[in-house]
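Not every chain is included here, but those present sit where they belong.
By letter and in written order, the chains are A, B and C; residue numbering begins at 1 in each of them.
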């Protein structure tokens, strides 16, 4: 294998806090180690349009604390065709890019894997998504920040909930994953959490809320994961209201608020470690790996394995604690 | 008029950040000045139930920074009847309460005015509502904090908006008032603001967004006041989407998030000044006054006047700046 | 007077949160109104070095929420000489700049006044300093944000103070002004405030703290303005400790933390209004004015008057409340 001289870095899929810190780490590690580094704007779309940016160490100054991604992201259907993948590869090669660091979720990793398998360009994938739904890393980039954003919202809502004897339903992100909902439910001291990974009957929820009311709780907060099978916070609230009108009830949909914000220390450190490790892995001849955090160590997992296995990450003790700690 | 010996303080209507700081100021000023002070829980409902709390200076320790209200609030229909008002007054008198400080919005002030006019108990009203919709004070308690909460949300959403070339519609509180929407629109650097006080045609909005897109803005944020006559953020987004699909568009409903949170310095100082002035005004023999802020001075406005006049507070320069500063 | 075609904008002196929002307002209002606008980097130093930046509406995109100043500031001795002032003016003229908006404190305003008086170039000054020590505006740009920063620090320190029965001395900024100290003292619920505007004997402070201890307060927080004549928080703490060892005592020096951070809604709106009004005033033929906030209105004050009068802004009720509300 020829020595790598110029690497490309890009973000793709939904943006997540910490992506900028990760781009910074990739760029500076590469330059420190004697490589050139090219930012690819708008992910796979940018590859098709040769939307390239020769980056210097100064270009990533003062971005470690900023949410979003300076390289932007986009969805790109054309890249998924064999012709699109070929065109992206040709554009990369003609610009001299001989290895890639991809930051994003499973769609991003799938695309990178295909590019490497079909055309032989080495790729490292960094799990960047607030959903925490990837195998290969205990935590994905942005998950900690998003969870902090949710609990700050819960803390604010609790102020007003407690002043009015109110019942609040708060819908949080995570697609098919209940990770944000479960952690935020525990950390927010909520009374119940509805998760995509577990069926919760509305009757069961009502029974629980009734027992809280009897227990002299002045207000209750229910976290609803967007992937919950009961159909979202508005729908759950409607059905609870039919049978249980002890409290006034309100719904909040946090929405894209959860994707933004300055990354937490945890996410900035994670982003820096993953970006640093990705460049070093490429220099060590690795290919098609997911760079992740296991315990407190950075580990590589083959992309095939990372994309094959499911990512069930709900901790058993947390699931039990939801009921125990909300008595 | 007999000398006042024991005052009652209560919060009523929607809660607002700074109410606790205001309760603290009322309690401590009263005790400092040799009065007894009684907290009335749950507003007018608490008067009907004699839900009274003899408060000490320590009872309001460590609450200045906490959102919501330790006295809670409630809606109370019974109080609005002559019999209800009479019963409330009788309960106050039999507990020895000979003057009141009411913290809340116009409904609260109306109730206090009725109580004073009918039964002769002196009352001072403090404008406590995030909506900033009362005559008699440039700013109401909680408005500054709520506006800060909204711009923090806008800042987070801007991160993700800019990463994706997206159009965001953010619905904010304020009932019939556009004060939060206008200030947050300016402070959040938003592209357009829909206000209850002004009709905005959807076509006009679309034209504006188109010109921004042509101007190479990578994303746009539109603030929609909940009282806007186009029917709320979801509805506006639908209608814009029909004719303008340059951007991916998303809706966020901030909801009760805006009522909570630790009060800002501005609101804590305002709360302290208003509570302090309300007690002093009672001691000086005043009755039926709204205690408010005009410029940087605390002033009294007769309740009749405060409740009679409209509260149009949208500053002309801010209205013009929405268009000028978003080019 | 010839019609103005190109204005220069600069920041000078200590930076303050909201300066970027103000630069944005100046630039966009000028462009909206058909003017060209030039950013002058590093204040008066930049004039001497012709460090000019032709600014577009996009150059000030996405900066409204960012602390500091994208135009930077610097101290500049050379400008204070007649030759320096002449050179600055010549550079401005040869670049076609025919009016100035200066954002900063009294030093900044003095320089701008000299430039206008000596060479006839119209200037508008915007009070940008966290110290709130200028005549001509109830509040200066950055003061509200700085005060919020201080009370967030006080809130955090109160957590640990209350857990340990501790006495804390917190030193805050403001140069010769006690505005930050007084407002933060009230809003932070502190037990005492030492101000440059008032002599406080250490014995008096000790007596007050003793009475609090007897009153079963579990902890006390004392705010010390940096301009207080007792010599700073460390010195005050030393002297209190000699005579009063009921509590363990700790000192915190907040320092430049207070100059940074994302501006509050209040400061962003104020910055936008002042920048907008400054450009409009220049277009209306005004010269040598301080653009400020009085009540809720934007007003102009002749620079001679603004620089001549003292700026004593400590509200009487706040001074009295420090003792009343901390019982």
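The rule is simple: a residue touches a chain if its C-beta (ideal position, glycine included) is under 8 Å from a C-beta of that chain, and two chains touch if they have at least 3 such contacts.
Everything quoted here is computed from the prediction, not taken from an experiment.
The copy number for the entire complex in this file, given 3 shown chains of one sequence, is 4.
Note that in this section only the chains that are shown with their structure count from here on.
Contact topology of the protein chains: linear, an open path with no closing contact.
At the interface between chain A and chain B, over half of the residue numbers involved are used by both copies, so each side presents largely the same positions. Centre-to-centre spacing of chain A and chain C amounts to 39 Å, using the average Cα coordinate of each chain. If you average the CA atoms of chain B and of chain C, the two centres end up 28 Å from each other.
The centroid of the Cα atoms in chain A and the matching centroid in chain B are 36 Å apart. Multi-chain contact residues, meaning those touching two or more other chains, do not occur anywhere in chain A. Taken together, the chain A residues at the contact with chain B in this complex read 11, 15, 17, 66-69, 72-74, 149, 153, 155-165, 168, 218, 250-257, 259-261. Touching chain B in their complex are the following residues of chain C: 21, 24-25, 28-29, 31-32, 57-58, 61-62, 64-65, 138, 144, 147-148, 150-151, 155, 158, 162, 183-184, 186-189, 215-217, 262, 264-266, 268-269, 272-273, 276-277, 294-296, 298, 315, 317-318, 320-321, 324-327.
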